[in-house]
Each structure stands twice: as structure tokens, then as C-alpha cells.
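Mind having a look at this structure? Questions to follow.
Here the complex is missing a single protein chain, while all its other protein chains stay put.
Moving on, here comes subunit A:
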Amino acid sequence: MNDDVKGTDGGVIGRAGGGSRRTAGAGGSGGSGAKGPGGAGGSGGNVIEISGLCKRFVTGRGSGRRTVDALDDVSLTVADGSCLAVVGESGSGKSTLARILVGLEAADAGEVVLAGRPVARRPRRAERRARARDIQMVFQDPNGSLNRRRTAGSAISEVLAAHHRVTGAEARRRVEELLEQVGLRPAHARSLPGELSGGQRQRVAIARALAAEPRVLVLDEAVAALDVSVQAQVLNLLSEIRRDRRLTYLFITHDLSVVRQVSEEVVVMRQGRIVERGSTTQVLDDPQHPYTRLLRDSAPRPGWRPVRAIGRDAAEVEA
């Protein structure tokens, strides 16, 4: 309850802070942070504070060995209650960022502070569990995000049981509540993923994430695999949920039209670096960085003619 109230304030502050343009990993303090969260010991109004995050992947062996810097000194703050979109082409490191945040991947260097608590780089199980109560993730693939042999209800109650002491009857009641919150019927608790549509599956995945009652939801291309009308429904649902629960979203996407719909702030990533950050309208209407411009101009829209040599343009961006 208390957290929720703080969340609203933080959100307002965060938006105010995000208004000023920042570039290239200069993660600001997220505004004034007048009312810092007390209980969790948060700092200012930021629920996520990332500084100097690096992650390098090594592929191949011997002479074929190559390294890829998925994250190269990324610093970022997300204000409590805000929605930050992270955009970039595939391979820009945005998914790696998400996976490190939720603890599925270990960073090589850098620090992550979640809800005021620094998180271990290689978390043990108990730490992971504690972290999961603060931050949850919704994955891209609606086919793979649910166990095809277990019911939607059991997917949700598994998370419930992992984080809260609930009796069987309570859990069932909570599962039904959560399903209703994501626009499904209680009867869907008994459906197998194969009996649900892609949109319904993604709703179940959202309900599963909400079951932990997190403060932050990381949405990793959560609507990318859905067709446009379903996408709009799920996006509306996500907005509603954020408003009702005063959640913080980290919205990872490559789709700029989605960004406009959901988030007030946006970070543009390229080759593991943040190239631009600012309010959504500013960044998308008046991009400062050439890469952002390229990204915006590459997005399909009515009357759009594909840019042919995207490689050459990228090279120009480089220069």
C-alpha cells in the first residue's frame, strides 16, 4: 500500500526529470526525488538504477572466436511509477539489459540497484527470489512462455506459491482475480496453453508476472509476436494495469509506434550503448542522434518507401 502511494509521486517526478534531454549513458538522478521511498530504502524516485553495466558474449572457438559487446557501459535510471521504453534494432543489447535486470544473465561489470537494494551480480537462489518480488518479466514468445503441459492456473499459482504463503483455496481465488484483471475468465485457469490464443497466452503471462506483486515489470518485446489488433488490446491492458497498480514498466521493443502508445520516456540503444534518451515525443519527433533518425525513418508507415542500403546508412551514422 505504502509503496503504491510513493509510486505515484515517483512517477510524476520521473516524468519531470525525464523531460530534460540526456545522451550516451549519462543516467541522471531521475529528477528531484522529493519523497524517497522509506521502507525499501529506495534512493530518490528511482526504482531502477543501473551504472556502468557491461556484458560481453564470446562466440566461437579458436580462430573463429569473436566477442560481442552486448552492453557497453550502460547507465540508466527508471523513476518509480514511470514507463521507460528501450528501443533499438536486434542485437543492440536491449534484451540483454532486461535479462540482467531480472537476474537471468550475469553482468561482467557494473551495478544494478533495484528498489534501493544493490543486487548481486551472480545471485543465489534466495536473492533471486527476493529480487523476483520487486521485478518480474514478460517474455516475447507467447508460445514458449507457458509450459504446454500445465494449465494457465498452475502457471500463475506457481509464482503465487513461490512468493506468498497462500492456502489452496486462497491461491485459487487469487488466480481467478488475476485472470480477471488481465481480461480473462476464471474458467481459463483450467486451460492448457494450447487451448488459448496468442493474446490470451500473453495475458496469462502478464497475470503470472503480477502474481508476485512486483514493483517493476520488464516487458521484453511482450507484444511483438501478436497481431496488431490484439497488440492494441494488450497494450491498453498493460496501461490500465500500470495505472491501477502504480507499476514501473521497462518496455523493451523495436516497434516505435508501440513506444508512442505506452511510454512517456524512451532510451535508444545501439550496439550495447545508449545513444539517446528523452521524452518520447521529443526523441521521436525531433531525434538528435543520427541513429535514432535512421531508426525512425526505417519504421514502416503509410506512404513509406523502404530505405535501401541500410548498411550504408549505418556506416554514415558511424562516421
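Points to keep in mind about this one:
As a working rule, contacts are C-beta pairs under 8 Å (C-beta built on N, C-alpha and C of every residue); 3 or more make two chains touch, one makes a residue touch a chain; residues count from 1.
Keep in mind that, in the parts below, contacts and distances are computed from a predicted model.
This figure omits one chain of the complex; the name its UniProt record holds, of "Membrane bound protein complex subunit mbxK", "Metallophosphoesterase", "Peptide/nickel transport system permease protein" or "ATP synthase protein I", is "Peptide/nickel transport system permease protein". Looking at A:N147, A:N236 or A:T281, the residue that reaches the missing chain in the full complex is A:N147. When the full complex is taken into account, the listed residue touching the unshown chain is A:R125, out of A:R125, A:R165 or A:R301. Panel shows subunit A; residues 102-104, 125-132, 136-137, 139-141, 143-151, 153-155, 158-159, 162-163, 169, 172-173, 176, 185-196, 205, 208-209, 212 of it touch the chain omitted from the view.
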